[in-house]
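Every protein chain but one is kept in place in this view of the complex.
Labels run A, B and C following the written order; every chain starts at residue 1.
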Amino acid sequence: MGSTYGKIFKISTFGESHGVGIGVIIEGCPAGLEFDADFIQSELTRRKPGQSRITTQRKEADEYEVMSGVFEGKTTGTPIALIIRNEDQRSKDYSHIATQYRPSHADFTYQEKYGVRDYRGGGRSSARETAARVAAGAVAKLLLRKIGIEITGYVSQVGGMKLGKPYQELDLRKAEENAVRCPDPEMAEQMFEYIDSVRKSGDSVGGVVSCVITGTPVGLGEPVFDKLHAELGKAMLSINAVKGFEYGSGFEGVNLLGSEHNDAFYTDETGAVRTRTNHSGGVQGGISNGQDIYFNVAFKPVATIMQDQESLDQDGNIVVVQGKGRHDPCVVPRAVPIVEAMAALVLADFYLRNKSSKI
Amino acid sequence: MGSTYGKIFKISTFGESHGVGIGVIIEGCPAGLEFDADFIQSELTRRKPGQSRITTQRKEADEYEVMSGVFEGKTTGTPIALIIRNEDQRSKDYSHIATQYRPSHADFTYQEKYGVRDYRGGGRSSARETAARVAAGAVAKLLLRKIGIEITGYVSQVGGMKLGKPYQELDLRKAEENAVRCPDPEMAEQMFEYIDSVRKSGDSVGGVVSCVITGTPVGLGEPVFDKLHAELGKAMLSINAVKGFEYGSGFEGVNLLGSEHNDAFYTDETGAVRTRTNHSGGVQGGISNGQDIYFNVAFKPVATIMQDQESLDQDGNIVVVQGKGRHDPCVVPRAVPIVEAMAALVLADFYLRNKSSKI
Amino acid sequence: MGSTYGKIFKISTFGESHGVGIGVIIEGCPAGLEFDADFIQSELTRRKPGQSRITTQRKEADEYEVMSGVFEGKTTGTPIALIIRNEDQRSKDYSHIATQYRPSHADFTYQEKYGVRDYRGGGRSSARETAARVAAGAVAKLLLRKIGIEITGYVSQVGGMKLGKPYQELDLRKAEENAVRCPDPEMAEQMFEYIDSVRKSGDSVGGVVSCVITGTPVGLGEPVFDKLHAELGKAMLSINAVKGFEYGSGFEGVNLLGSEHNDAFYTDETGAVRTRTNHSGGVQGGISNGQDIYFNVAFKPVATIMQDQESLDQDGNIVVVQGKGRHDPCVVPRAVPIVEAMAALVLADFYLRNKSSKI
Partner (left out) sequence: MGSTYGKIFKISTFGESHGVGIGVIIEGCPAGLEFDADFIQSELTRRKPGQSRITTQRKEADEYEVMSGVFEGKTTGTPIALIIRNEDQRSKDYSHIATQYRPSHADFTYQEKYGVRDYRGGGRSSARETAARVAAGAVAKLLLRKIGIEITGYVSQVGGMKLGKPYQELDLRKAEENAVRCPDPEMAEQMFEYIDSVRKSGDSVGGVVSCVITGTPVGLGEPVFDKLHAELGKAMLSINAVKGFEYGSGFEGVNLLGSEHNDAFYTDETGAVRTRTNHSGGVQGGISNGQDIYFNVAFKPVATIMQDQESLDQDGNIVVVQGKGRHDPCVVPRAVPIVEAMAALVLADFYLRNKSSKI
């Protein structure tokens, strides 16, 4: 019972990796929004498998169908249902793990929690579900664009290779120009080679996706529990393989003194209130303050590796789980649009929730 | 509209720092739980101000009153309302900031979002609100104890001083024996001196609270959005001054290869399924796997410092915000029970939600 | 876990009849609303016991305290907590029913559901809880007044005595001029005498409260489940002793042909779209159409009567439940402000929810 996200701009995803398909219902999208069907497809394409040799070689077109909520090119205020049928399901690739528990996968926990599981490709626990999030996030992005909010993700770390520059020193548009989605072309090249070497060794590696949100008006976020950064954190941590979230100064901020960390207010030439530094990451007291929002999301190395691993089956017998199937050696390049999508969903929801703040 | 947390074991907090009082309604606590009133008070006492010279010198007894939901020493299944009246309110300490925006506080964002704010002591954005969370968390702990779950928090970092040991090598019970709540007595002493020196210089410093949860049954957590670690993350990030959250291998896990990071399953002598390592932090696919859950929470340096800072007032004039009032130079010692309380609320809710997983 | 009502303008009530007190948290009330404390008290006074000899003779001042969410006479957008302490608790009046199941009361069902119950005065199942609703509803009324919505309830039936006139033919302001709250003075007098005779015979009798809402803008209500009339229905049915709800043509409308029942649209002199008849009761497709909303709420005879009744105790023994205590012989006069309060809560919530309907 945890497949719904959001309070007003609310999504419910469904579907398993090797079932009939996956999809999402978006409830609460305001009526009258131009439904840019091509943009939504382009976002799905950014996430889809088979983009380069460092992503999984599964072939899925990830084309979606609009079942409801759109009429004559505009949203109608009623639920928008988007479905994506599964293709290229080599379910028999998974018959060998029907009763095995793959290490650091969700096989064991799903089996114990539900007493039954669709083992094919991880079923519901597969990252395939995130395609539905990306589709919904694309609709949220359309809404956010109307109010000037832009969300840009990029890869800032792969294994030990860390892009040591703050986002202000990067040209983030370059992230989409390479397969890694790192905005520094040289670093991107090195990361690519590294991921490829990991792939060849049948292993996997972790990484960090960073994200910057510009144009947010002051006032988004609902303290004391639904703080803007708290919802962003939950949204990111709900993505497969995520192990950590930090925003603004993050874990590094711990090392600073208050006198160093505090962001001084001033008024810019337009009369807008701004801060001279932005350790706050665009959020104060859980509410956006109009400065850039930025955060980092840590992804673990993908659990599926092309190596044999000792494990257990459902009966407690020791087994060897074989490394088979087609998987990403490093998840972060394809995770960038997912991170953006989840951020868009969070902001769209807070934008609508904020409409009731004042008389 | 964000003052409610939880789906079944659900809390709603209310109250401002310098208003009449604060409080919480707990809805969804099962009937028949022994209501250990003294334990709840002891948890509040762990959080209350004035515990040592490195915490704020405000005097608040933080005694609570049970208004409903308990009869003859047991919960009745109806809402439990707990209230704590405010005392020692030196509201005039705050008259100087009635129209000023304190740097890195929530004054500006609350004013913009709501058009009005109770400026006294930060009003609703004050960490005083967390006393209500601790009271509710104590009730959650009572429930969790019935099923064998124990939650232990401790300070693992203050500024640059980092306790570089994994929790398994520490005697966590020692954390409560010193004012810093660091389980390593020597490190605790150094941290204490450091915080005290920061205090004397009128400054503040950040820190990290770590937390370990033992005894969790397999099956808690509700994918795909309400994953156990995602809710823990949100709950922690909703605490004042938190900038980051990581669980299991966390941000460090990024550096590992999949073959290093995967946790191998085995069966222990009792026949229970266990993992040889625990990079997963007790959670796989968003569901508890029965191993220890552990995570870190980063706190920024407190925004209130005893130094003058340039800022703006509500009319956009440049002003000097004076360092006044009684505040913590480092928030982490008092944050330990808050972290535990939020973790308890998350687990209690998932425990009840899990009752519907299977036929 | 059912003590919360509303999605944006959301209330959570707590408290038992003979505990420390009762209260309510209002979350989601917009900031900047003038908090008319006297009006709220006057609404509580309309509901309080002891208004005349046909209402219970319990003495409760029902004075409330504002614990949070209001600053300098205005709402701040943070949770508003209102508490009312219990007085005049003759709990020993109830000791005789500690283990008995009063007929048609909630003693048996609470005991079975929760395994424990606060038997004093019905505990949580007592209609005393509705005082919290009235307080919250008064705040909702303050919000609705800002947009021109007025809600007026009145008694239209007591036992078999039915006020056979449509509301348009009545001067509803007269309802508050008599103890029964029936706007027809003659009928009110007869109803009063009848209720008083029922009271003297130690019995009780049912009744109907009718309610009219004027000034509702077009657009309130959220199909397909949260239709305006469906939420009104739930809200009314959640009031103690309610057995039925109908709006517009209601159960009588069944007898009409479509050609008789349909409400023809026309444009009035101001250019506003109106309907010539209003069998729709101001709601079409679950959304307000700008015409008057009107509905009826059926209340059963109060279960507590001053007569001995055979029943069971918790152990299954046959017992005689004695008629004791101070109770209303007919609930509808005091139910009028409760019906209005619940209607106000429904409309306030839909008013805020509707802010997200369109781009």
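A few remarks follow.
The rule is simple: a residue touches a chain if its C-beta (ideal position, glycine included) is under 8 Å from a C-beta of that chain, and two chains touch if they have at least 3 such contacts.
Owing to the predicted nature of the structure, the values given are computational and were not obtained by experimental measurement.
Taking the full assembly into account, the omitted chain touches A, B, C. Contact with the undisplayed chain is limited, among C:56, C:152, C:178 or C:204, to C:204.
Of the candidate positions A:124, A:243 or A:327, contact with the unshown chain belongs to A:124. Within the whole complex, the absent chain has one touching residue among C:50, C:103 or C:185, and that is C:103.
Taking the complete complex into account, residues 1-5, 7, 13, 101, 103-106, 108-110, 112-115, 124-125, 129, 157, 159-160, 198, 203-208, 218-219, 221-227, 229-231, 233-238, 243-251, 253-267, 271, 273, 275, 279-281, 284-289, 296, 298-305, 307, 309-312, 316, 318, 353-354, 356-358 of chain C touch the chain not shown. Residues of chain B that touch the chain left out of view are 7-9, 28, 30-33, 77, 143, 146, 352-353, 355-359.
Think of the hidden chain as still there; on chain A it touches residues 1, 3-4, 8, 10, 12-16, 19-23, 25, 27-28, 31-32, 65-69, 71-72, 74-81, 83, 113-118, 123-124.
Quick note on the criterion: only the chains that are shown with their structure count from here on.
One simple way to say how far apart two chains are is to compare their mean CA positions; for chain A and chain B this gives 26 Å. Centroid to centroid, with C-alpha atoms defining each point, chain B and chain C lie 39 Å apart. Chain centres here are Cα means. That of chain A falls 46 Å from that of chain C. Residues of chain C found to touch two or more other chains are 8, 28, 31-32, 77.
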